[in-house]
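What you see is the complex with one protein chain gone and the rest in place.
And then chain A:
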């Protein structure tokens, strides 16, 4: 076997290994990104699927139980169609967790209990807020 063939085989082995890692990674750790409206009213059953769900926080719904380390809150869908998703998260409240904040959930949805069990809750980096809503077009007068 000449050197070029050996090198070629080596290259193939590496590519195959990377491919294998990607393939197994995909089958074990992929999930769906769904909107709240789709999750609540869609045909598909998302039970036991790992989900990524973006939504907007309803500020008044946030409740933290320090004893159980349990954060409970409700998100509405981004389009503003009024669908609401109750969420439970066994961790502390992230920063920037105020009314209307863009939140990304990762975890599982239990259709029977209508409850999203979040494993990860992230709030969008504040630069996202630029010019989105209040203040951008008509700045309030004076102090605010």
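Basically, contacts are C-beta pairs under 8 Å (C-beta built on N, C-alpha and C of every residue); 3 or more make two chains touch, one makes a residue touch a chain; residues count from 1.
Everything below uses one rule, namely that contacts and distances are computed from a predicted model.
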Not counting the visible chains, the remaining one has a UniProt entry; which protein name from "Heme lyase CcmF/NrfE family subunit", "Ferredoxin-NADP reductase", "CRISPR-associated protein Csm3" or "Raffinose/stachyose/melibiose transport system permease protein" does it give? "Heme lyase CcmF/NrfE family subunit"
In the complete assembly, which of A:40, A:58, A:88 or A:104 touches the absent chain? A:104
Which chain A residues touch the hidden chain? 3-4, 6-7, 10-11, 14-15, 17-18, 21-22, 24-26, 28-34, 50, 52, 54, 64, 66-67, 69, 91-98, 104, 106, 120-132, 135-144
